[in-house]
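As you look at this complex, bear in mind that one protein chain is not there, while each of the others sits in place.
For subunit A:
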Amino acid sequence: METQSEEQAVTKPADSGGEGGPPQVAGAQAVRPEDRMTLLLRLRAQTKQQLLEYKSMVDARKDFHFQIRFCEFDDEHKIEELENEVEEAKTAFEMKKLALDRMQLSTALKKHLEKVDIKTSVLMNNMKQILNLNKLIMKSQQETWDLEEKLLDVRKKRLQLKQASERKLSEIQTEKNKQKDDLDSMENSDKIKTIQQKLETEIQITTVIQHVFQNLILGSKVNWAEDPALKETVLQLEKNLTMI
């Protein structure tokens, strides 16, 4: 049982801009035949296109190959292959059209140049302008290239200087470290220790001798403050040798 479905149709009358239908007949008889002409041309183009579509469909169905292929639409790959074929045909057509257009353009240009006086034509002026601009462009490009080269050189030099200063600084650093190490090692060396010990023993001996002399002079109960030489000697004995 066929499912009945509702169908509604809505239509709109032709809305062609200058067609003679609507009551704008006021004069302008010359306008109407021209608009009719455009209408006819448009309809002609339409019919041509539709005819092309029908023809291609008829040709396709006649083709046995097409019939076979038409049934094989379950495979994704096949479908994509066919789509690619369509795309390739389209691009090939576009390329050919482009080449054809170019050839047409060049012949038209050639013919035009043959006809026209070369010195005054607008086309030649344009071409000359284009050439001048191109020369300018090339010159400025060359200048920019040179400037960039200079910039690059300056940068290279800066980099080199930086590297040299880095090296120098690191050398200074190593020298300082070496000095510090030498100093430390020197302080810790045994030589100095023995010398220090000897010094200490000498100081102790001298201090003992000082004390002995002091006691001698004091023990002799001599008034040492009267004699300047003796006074000096006593004061000298007071010097604490460990502070030196």
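A few remarks follow.
By definition in this document, contacts are C-beta pairs under 8 Å (C-beta built on N, C-alpha and C of every residue); 3 or more make two chains touch, one makes a residue touch a chain; residues count from 1.
In this section, contacts and distances are computed from a predicted model.
Missing chain, UniProt protein name: "Centromere protein M", from among "Methionine--tRNA ligase, cytoplasmic", "Proteasome subunit beta", "Centromere protein M" or "Delta(3)-Delta(2)-enoyl-CoA isomerase".
Within the full complex, the residue among A:Gln46, A:Asn134, A:Gln160 or A:Thr206 touching the omitted chain is A:Gln46. Although one chain is not displayed, its contacts with subunit A can still be listed: residues 2-17, 42-43, 45-50, 52-54, 57, 70, 73, 79, 83, 86-87, 90.
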